[in-house]
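Sharing a structure, written as structure tokens. Questions coming.
Removed from the display is one protein chain of the complex; every other protein chain stays in position.
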Amino acid sequence: MLELIWLVPALPLAGFLVNLVFGRILGEPKSGIVAALAVAASFAVTAGAFFDLLSRSEHDRSHVEVLFSWMPIGSLQVDLAFLADPLSITMALFVTGIGALIHLYAIGYMHGDPKFSKFFLYLNLFVFSMLMLVLGENLLVTFLGWEGVGACSYFLISFWHTRESAATAGKKAFVTNRVGDWGVMMAMFLAFGAAGTLSYSGINHAAEEGIISGVTATAIGLMLFVGAAGKSAQLPLYIWLPDAMEGPTPVSALIHAATMVTAGVFLMTRVNPVLEVAYDWAPTLIAIVGVATALFAATIAVAQTDIKKVLAYSTVSQLGFMFLAVGSGAYVAAIFHMVTHAFFKALLFLGSGSVIHGMHHEQDMRKMGALRALMPVTAITFIVGWLAIAGVPPFAGFWSKDEILLFALAKSPILYVAGMTAALLTAYYMTRQVIMVFFGEARWNDHSEENGAHGDFKPHESPVVMLIPLVVLAGLSIVGGVMQLPFSKDLHFLEKWLHPVVEFGEADIKGTWAYDNKYVLLGVAIVVALAGIALSVAVYAKKKIAAVEPELLANGWHYDSAISRFMGGPGRKAFDAVAWADRTIVDGAVNGVGRVVQTAGGTLRRGQTGAVRNYAAFIGVAVVALLVWFFLRGVVL
Amino acid sequence: MNSLVAAATPTTTWYLVLAAVLFGIGAVGVLVRRNPLVMFMCVELMLNAVNLSFVALAKRLGDIGGQTTVFFVMVVAAAEVVVGLGIIVSIMRRRPGATADDITALKG
Amino acid sequence: MNTVEYPSIDWLAIMPMIILLGGALVLLVVGALTPRWPRSLYAVATVVLTIPTLVIEMILWNRVGHDGPVAVIGDVLAIDRMALLAWIGITVATALVALSSSEYLRREELDGPESYAMYVLAAIGGMALASANEFVVLFLGLETLSIALYVLAASHRRRVESQESGLKYFVLGGFASAFLLYGIALLYGATGTTNLTTMGRFLEAEVFLDGDDAMLLAGLALLLVGLGFKVAAVPFHFWTPDVYQGAPTPATSFMASVGKFAAFATMLRVLLVALPSRADDWRPVIWVMAIASVVIGSILAVVQTDVKRMLAYSSIGHAGFILIGVEAAGHSGDTDGLPSSLLYLVLYSVLVVGTFTVVSLVSRTGDGRTDLAAFRGLSKERPALALGMTVFLFAQAGMPVTSGFVAKFGVIKAAADNSSYAIAIVAMIASVVAAVLYLRIMISMWLSDAESGDDQREKVAVPFTSALVVTVSVAFTLFAGIFPGWLIDASRDALVLVR
Amino acid sequence: MELVVFVLAAAMILVGAVGVIVRSNPVHAALSLVLTLFGVAVLFVAQEAHFLAAVQVIVYSGAIVVLFLFVIMLLGVDRTEDITIEPFRIQRPLAAIVGLGVIGLVVASVVASRDVVGRGTGLEIPAVTEDGDSNIRQIARNLFSDHVFAFEFTSVLLTVAVVGAVMLTRKVKSGKGES
Partner (left out) sequence: MSLLAAGGGEVLSFPILTALVLVPLIGAVATLLTSARRPEVTKLIALFSSVVTGGMSLWLLASFETGDAGFQFVSKHEWIQSWGIGWHLGVDGISLFLVVLTGVLFPLAIVGCDPHHDEKPYLAWLLMLEAGVMGSFLSLDLVLFFLFFEIVLVPMYFLIGRWGYDQRVYAATKFFLYTMVGSALMLVGIVTTALLASDQLGKVSFDLVEIAEGANFAASTGRWLFFAFAIAFAVKVPLFPLHTWLPDAHTQAPTAGSVILAGVLLKLGTYGLVRFGVYLFPEAAVWSREIFLTLAVIGILWGAIAATMQTDLKRLVAYSSVAHLGFIVLGTFAFTTEAISGGVMQMVNHGVSTGALFLLVGMIYERRHTRQIAELKGLQKVAPIFAAAFMVVMLSSIGVPGLNGFVGEFLVLIGSFSTARWWVVIGATGVILAALYLLWAYQRVFHGEPDEANSTFRELRLREGMVLLPFIGLIVFCGVYPKPMLDRIEPSAKALLVRVEERSGFSAPDVVHVDGSDEHGSAEEHGEEG
């Protein structure tokens, strides 16, 4: 089965091509179905590969499938090859799985959109790129996927490109990602210089053998992190993700919650041996950035009113957790949280999508409320997602988040505290959202006349195609935790599964205080989660406490606006200055030469007076000059 | 006094110097006179200066060739005069009383 | 004692001149006695006249190849390949000019045998000049050529510019030739001879103490003045633009081709035969003249608006390029300078005749329209003519696959061979500046849009004879540009002078 | 004696020459030119170039100057030209430079190399013999031996002159293209 691993990306690609050629003919909903089937099929293949891998002994759970030699030149030999190992298969599984579900959902969501088939075209292309990213055998193939998903997210964010905001958001996402890509390239160059190859096995091996020196490893690690920060929306490059919500909601769910944004975490995990060899401050830095992002984003999420913006910032925050894990050497935990997060965040997004769909594309939570009754399935599934992300046992989020915090504490209490605070806020703002959307009094009636188009404004439940994914994801969000239960080693399925990949980099926390008292930590976590929920309820349901939603937080600490103000102001001025210099100085010099010649000519021709006597005089002077020269030659010299 | 006079018999150099001066005067004439005819006369002066030096040199070198050359120069001078005056006449016909300075349609 | 020992006369050697002279006289007499001949018969007669001349020149060429160069008739005429190359060039140029002026003269109502006779006589003067091995002959040849040119310049009786140019040329010419003559006199005094070969030998043998050679050098200086004036090199170039612009266009092309060729040939001969031992003295002067010519010629050309004037200045630039070759020839043991200069002259003569022929056609009746505007829309009105002109202009700019490139390449190579890179670089840069003017002409031919009143202009007539000249010139320009080997070899053969 | 002749002739020459360039009336200029030419002729005699002296007087003073005067009269350009004013400011200074420069430098060169002039060449020209025309004989011999080509070539020159004169002075046919 592993030999067929190439089918995994190939099938979505096929779907893409089919839609590319026949998309318009197929139209709605066929093109959507084709796309969904393609992804589903590749999910099946992945599953097959998974079991194949499972059947093997732990240490040859890795298979390289070379398609062809891609860039063979000099000492650089890059193949277009796939690496099937626990990590990649895990990623592939939930990418294809969730991808399939979201495709299905989108069939309903995009109903009636003029560019229906094109949407699925992009979606398939995205899945293909994402699979290239995760299945790549070397950094370059991953980079291919890496940029591919970036491009696709660009297409999809600006899918409704006639909306200026959507177009801008797409461009912003791409450019910001490019900044990260620069880092990835640097990392590749460094790795190639150090290890003479770009294949993960080669690089990791070199790291493990100590061929890669500490300084180089640090450089590689940090450069990769720059890339990861771009792709996974970490400080300071997160700015594009909230804007990315301009895209259709399935896109937000698939790309900006479940899959693409986790690529950074995946990449760091991939090269965990390199990070291991790097100087200690490198992982620490990553952990700090991660937790800072988690906290920072959480604070912003508290004050958002757009239903999707809340989720966007929460995504940023959750990704922060994952990097906290990476920084703390908890790669398993990172992947664990990545998966569970994929489940519940996708669920939440799809839920919100369903709400938006039901509300006729109204996204402002202040104009919602009491939708519980009108869209029961959505509501219930959404609540499941909420509990999962809030960290309420036994939902999936609880276990993964707890695992991360465990390692964080093992590394440093400060990280733990910060993380906990972020968790608290998460519980708080998610509860706020649930209350504002599904509980309380309905704030949408009073807007009915404004929506003139459909005056009889009545939110409605979404069609079945949209609900099925919700239900499935809800189920996964509930049981997701079983992958890795803390109670006994035997329950560490995920850890065992990923062990061959992360064994070199995984931190060993046995004997630390945190490890010994992990049950205490569980308790703390539960308390914190409930506290957050309680507080939120008190504020938004019971109205006991006045809501604190400072404008500062609503505007995300003015970070984004500051950047755009810089870009629009000094940055633009600087660019203009260059353009000006190009015109006036560089080109001016060129034209200046011409002008000089002209002037010289104009001056010289005044000597050509036309008066024959002048000519004779000039000639005479020349004669004298000649005589002088020769006289000197003859007599003096 | 007498002895001095006797001592100072003009050598070739004297002639050459005289010729040089004559030549110079002729050259200056071409530069300062505005009447084309007179300018032309000054050219004649210059040619005469040359002739003078030729003759003097011929004497000094004891080579008759110099004198022959002068003969040819005279021929050339004659021919030049013919054509030159022709040109002057033809232009003066159209622009009576024009001086060399007036004839500056072509310039720049 | 009383007998005269006549020198043996090599009739074959002077046969070309004799044929031409005889022909000219016949043309004059018959032409004077008979009524006006039918169209362009004078020109045809002139061309017919040049054919036997060319044949004999070829024969002489081969003879020199076998027996080596000789000085004939009391060593006054040098029959070597440089002279013959010049003769051939002059003859061909004369034929072309005669052809190109035939319709011109009809158009301007100046038709008659005199002009053609004048061309031929001037050509004879040029030939004498080119092969003069004796200063007297040199002077006579020079004057014959010059006087003829004065007349030709002034010969358009209806254009006051023509007479003005004639007067200016005459006054300055007389002025300059006086200097030249004085130079000859001083050289004569310093060496006791007026024969180039003898002078050369004498100077080789003679050793001068400090100051003893002052007279010699003064003579050399004045000589250079005369020669520099004839080749129109800066700073003796002032007459060139005015005369080129004012003179009837065919006369201009005659000056630029025959005049330049003869003058340069004699300059080379004087410097390399009579005064090679003084190369270290005159080379720097030539160096300065060359650079000044290319630079000033180009810069002044760019700011002109009259095409004839532009081409006059560009001809100064070309003179500068040729002088680069002369300068190179001044280096001891150099074998490139002389050939490259001659090659340049051969190619340039044809080129310039072609160019001015086009100009004379575009100038239309009255020979007045020679400003850039006159060329506007030529590509629409006369595409072929415009194309021909384009070839000429690119050749003058030194573009590859035209003769111009070969010419420039030759002199640059010669300069580089004597590691005078400065002159080479300056010259090439200057040639870029000069390119501006050729582009300007091409712009008005091809690129600028017609303006109001253009359609009222007299149409550009392209008579057969002129078309023939243009075609021949274009063909030669391109052929020599692509297959220059034979010309290069010919110019190489000219290296052996009568010494 | 020689000295006296030289001085007198030189005086004539220079006075005449200066006259040519300072006499504002062209006729006077022409007459001063005659003076110079005579002076030159005298020095020719002093330098034993009798034949040339004769030709000088006949051709130059005789033919050429007369031709000049004739043209002056013909064109009626004998109006005086004001020498005191000079339209081009730089012209006079340049003239001075040129004049002094040429004279000074040539004189200097001539003087500097006066000793070597004629070094290594033949004997003195034989003084006047019994038949007084030896100078003419010599010229003739020289003319028809060394310079025979030049001599014949003068025919071309003269033809040019004649044809040129004809071309230039033929009267203008009235017609188009008048400028």
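We just call them A, B, C and D in the order they show up, numbering each chain from 1.
Following the convention adopted for this analysis, a contact is a pair of C-beta atoms (placed from the backbone, for glycine too) under 8 Å apart; a residue touches a chain by one contact, two chains touch by 3 or more.
Since the structure is predicted, the reported quantities are computational estimates derived from the model, not experimental observations.
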Partner chains on view for the chain not depicted: A, C
Residue in contact with the excluded chain [from A:N19, A:N138, A:T216 or A:S328]: A:T216
Given A:G27, A:G193 or A:G523, the one touching the chain that is not displayed: A:G193
Options A:L4, A:V179, A:V417 or A:V524, residue touching the unrepresented chain: A:V179
Selected from A:L4, A:L37, A:V64 or A:A151 as touching the chain missing from the view: A:A151
Chain A residues that touch the omitted chain in the full complex: 68-76, 80, 118, 140, 143-144, 146-148, 151, 154, 158, 161-162, 164, 167-168, 170-171, 174-175, 178-179, 181-182, 185-186, 188-190, 192-197, 206, 211-213, 215-216, 575-576, 578-579, 582, 586-587, 589-590
Missing-chain contacts mapped onto chain C: 394, 399-401, 405, 409, 412-413, 416-417, 421, 424-425, 428-429, 431-432, 435-436, 439, 443, 446-448, 484-485, 488-489, 492
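Just so it is clear, only the chains that are shown with their structure count from here on.
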Of B-D and A-D, pair with higher C-beta contact tally: B-D
Centroid distance [mean C-alpha coordinates] between chain D and chain B, Å: 4
Distance from chain B to chain A - Cα centre to Cα centre, in angstrom: 98
Computed distance of Cα centres, chain C from chain A, in Å: 78
Multi-chain contact residues (two or more partners), chain C: 136, 140, 143, 147, 150-151, 154, 157, 160-161, 166-168, 171, 175, 179, 182, 186, 189, 192, 211, 213-214, 216-218, 241-242, 304
Sites on chain D at which at least two other chains make contact: 88, 91, 94-95, 98, 102, 105-106, 108-110, 112-113, 117-118, 121, 141, 146-147, 150, 154, 157, 160-161, 164, 168
Chain contact topology (line, ring, star, complete or other): complete
Complex interface listing, chain D residues touching chain C: 105-106, 108-110, 112-113, 115-121, 137, 140-141, 144-150, 153-157, 159-161, 163-164, 166-168, 170, 172-173, 175-179
List of chain C residues in touch with chain A within their complex: 167-168, 171-172, 175-176, 179, 210-211, 213-214, 216-218, 220-222, 224-225, 229, 235-236, 238-239, 241-242, 281, 284-285, 296, 299-300, 302-304, 433, 436
Chain C-touching residues of chain B, taken from the complex the two chains share: 16, 23, 26-27, 30, 36, 39-40, 43, 46-47, 49-50, 53-54, 57, 60-61, 63, 65-66, 68-69, 72-73, 76, 79-80, 83-84, 86-88, 90-91, 94-95, 100, 103, 105-108
